[in-house]
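What follows is one structure encoded as structure tokens, with my remarks underneath.
Here the complex is missing a single protein chain, while all its other protein chains stay put.
Here is chain A:
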Amino acid sequence: MALDDRKSDGFTFVGTRPNRPDGLDKVTGRARFGADAHAPGMLHGAILRSPHAHARILRIDTSKAEALKDVKAVVTRADFSDKVEFAPGLEGDFWNILENVMAGDKALYDGHAVAAVAATSALAARDALKLIEVDYEVLPHVTDVDKAMLMDAPVIRQGAADYSVPEGMHPNVVRKHESGHGDVEAGFAEADLVIEDHFTTEATHQGYIEPHACLATLGADGKGELWCCTQGHWIVQKTCAALLGIETANLRVTASEIGGGFGGKTTVFIEPVALALSRKANKPVKLVMSRSEVFRATGPTASASMDIRIGMKKDGTLTAAQGTFRLQGGAFPGGPADFTAMCAFAPYNLPHVRQVGYDVMTNRPKQAAYRAPGSPMAAFAVESVIDELCNQLGLDPIEVRPKNASREGTKASYGPRFQRVGLVETLEAAKAHPHYTAPLKPGQGRGISCGFWFNHGGETSVSLALSEDGSAQVMVGTPDIGGSRASMALMAAEVLGIPYENIRVTIADTATLGYNDVSHGSRVTYASGLATIKAARHAVEKLCERAAKKWGIPVDAVKWENGCAVPSGPNAGEFDPLPLADITADMGRTGGPISGHFEATPEGAGVSFATHIVDAEVDPETGKTKVVRYTVVQDAGKAIHPTYVEGQFQGGAAQGIGWALNEEYIYGADGRLQNSVFLDYRIPVASDLPMIDTVIVEVPNPGHPFGVRGVGETSICPPLAAIANAVSAAAGARMRQLPMSPPRILAALKADG
């Protein structure tokens, strides 16, 4: 039997745009999200949160709450595993996560959980919280990344820094990354113009519409069931088991439908708390976060303070680049300063480059991943300086970028040489797009930017089972956050040769499939897709074996074509094509059920690049900015379901518009978050957005059978810079601070005279 490992053209199903399989459920309200689960005798949980940014917890008295007849359980940190211990350098994630989901000796940020209640109603649970007495010793706090690095800053946790931090730095600096090559000073000496500038971005929230919610049951026998909205239920299973001191296999986790995640649902916040309450009350416990809790206590992205220095010759050749990136990721290690540094200059072929990143702790919530964590802010700073270099040297930014662009064989700023990549193709497509040469109206400006992200593989298991009628069920373990059920079905259809509509893809729970890494790193269409293709090919091997047996010929004389077993050549004999459904109809009597499996950690995700074009206009009287035209050009490797790919492109741009123009965490002098509801934290709504045009570039990834590169994250890398460049052009003043809210625009206009 012959099966080509790679396929790059001649697709039947891949590349088409069938209806989404979850469409009807979602428009009719039938889809079940995190808060839609119920159980007999279910209790409702609520969490008491610190009102202080930094405070020692001297005493917690829960007796009055416990005395209420509607209250069935109260938990504090004492109700979690005592085997999860602090390690110097805060190595390992479990202690950090435990400390985040339930405070130990100190409350580390406004909103940090300190106790939780389970009661017979949500109202009773919330009322009971008011009866819990907590004595705090309020401590000095710091929420700004630059201030947190000063030697007189309050220390959030001694001993949290790892090997990488040089002696003499403040204990709040917990990780340092440094990489690059060449001699940057020699490179700057070759330049005709060197620009050095400082940029800042604020923390923004992933802004998923569905708040975190779960239903937990944990019995006295140590066996549990957990239903929750998550991007990865195996990591929830593993983490909750560790935090509660139970065996992993005894906790079955089922992922609900998910109303957005964008990286923010790759960890746990309330799930271990609900399980601890359930174990104590011996009843199922439902826990649903309010929007305010989501803002205060789940992960926004990191905020950043960045210094960039880049040199350019008069002809546009980049000679050297240097960047220092300081990121705060809340009161725990994890700010993605290493990624910010590694992504910053990746689009460019630089003979001399050096990047340094610092991960800094502050009294803010523990940051969580947000689409290409760390990369968008780096692009904002770097691409702003490149734009300014082009302006001052009188060069067209779309001509300068290809001249310096990374391509196959370029030594990346972070070390190795690139394999086949599609940056130049995105720049060429952007230049050829009518948007780039369309006339601008007075008061408008145009900006472009490139962006880069690594993408990821990760542990993956897929199982595919054929039914007697010839339809197929595909069980995957990566929650569908971007249309993956449709793309898995298309890839399985391509291999099996049966219609898309005859394939149902289900997100299996942790008890029914092998381990799966989280839906993150733009990995799902790549890794689960690769596993689906391999599982389908495994099933096809078995189908060919049945046909060979029926025809009495060797299995290598049978091949699979258009959904049928056929003789592989004239020497194999003359037999009519044997359709899949004819084989499966008899499978129970010809060897048993036919299934395919694949379990592996694919390593070959393939990096990706994008180029965005933005037109913006600025109202000089109010400082209001409007994005009037937007075009995304991105390399998808191979678009399996182009509509979903376009949706990812548009979604990244839309979230980037929010991050660039309005969204920000605003802290008062008391360290409390001032804008923890959507009325005050302004994400873009439909009326804020233009139609976002998309161009899919397809430079196949050699690491995937159909050439797929992930598309979910790269789309948010260029927007901050592309919008900042457009707004700076429209305002006639360089914008160095995000968000570019109306007061900041007015201040920039005023400063510019």
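Everything that follows uses one rule, which is that a residue touches a chain if its C-beta (ideal position, glycine included) is under 8 Å from a C-beta of that chain, and two chains touch if they have at least 3 such contacts; residues count from 1.
Just so it is clear, contacts and distances are computed from a predicted model.
Per the UniProt record, the chain missing from the shown structure is "ThiS family protein", taken from the list "ThiS family protein", "ATP synthase subunit b", "Sarcosine oxidase subunit alpha family protein" or "ABC transporter ATP-binding protein". Among A:8, A:121, A:437 or A:601, only A:601 touches the chain left out of the display. Across A:20, A:157, A:176 or A:559, the single residue that touches the chain missing here is A:176.
When the omitted chain is restored, the residue from A:20, A:112, A:212 or A:520 that touches it is A:520. Screening A:14, A:60, A:156 or A:372 for touch with the missing chain picks out A:372.
Residues 89, 91, 162-164, 176-180, 262-263, 266, 336, 338-339, 342, 354, 369-373, 414-419, 454-458, 518, 520-523, 601, 603-605, 607, 703, 713 of chain A touch the missing chain (whole complex, contact as defined above).
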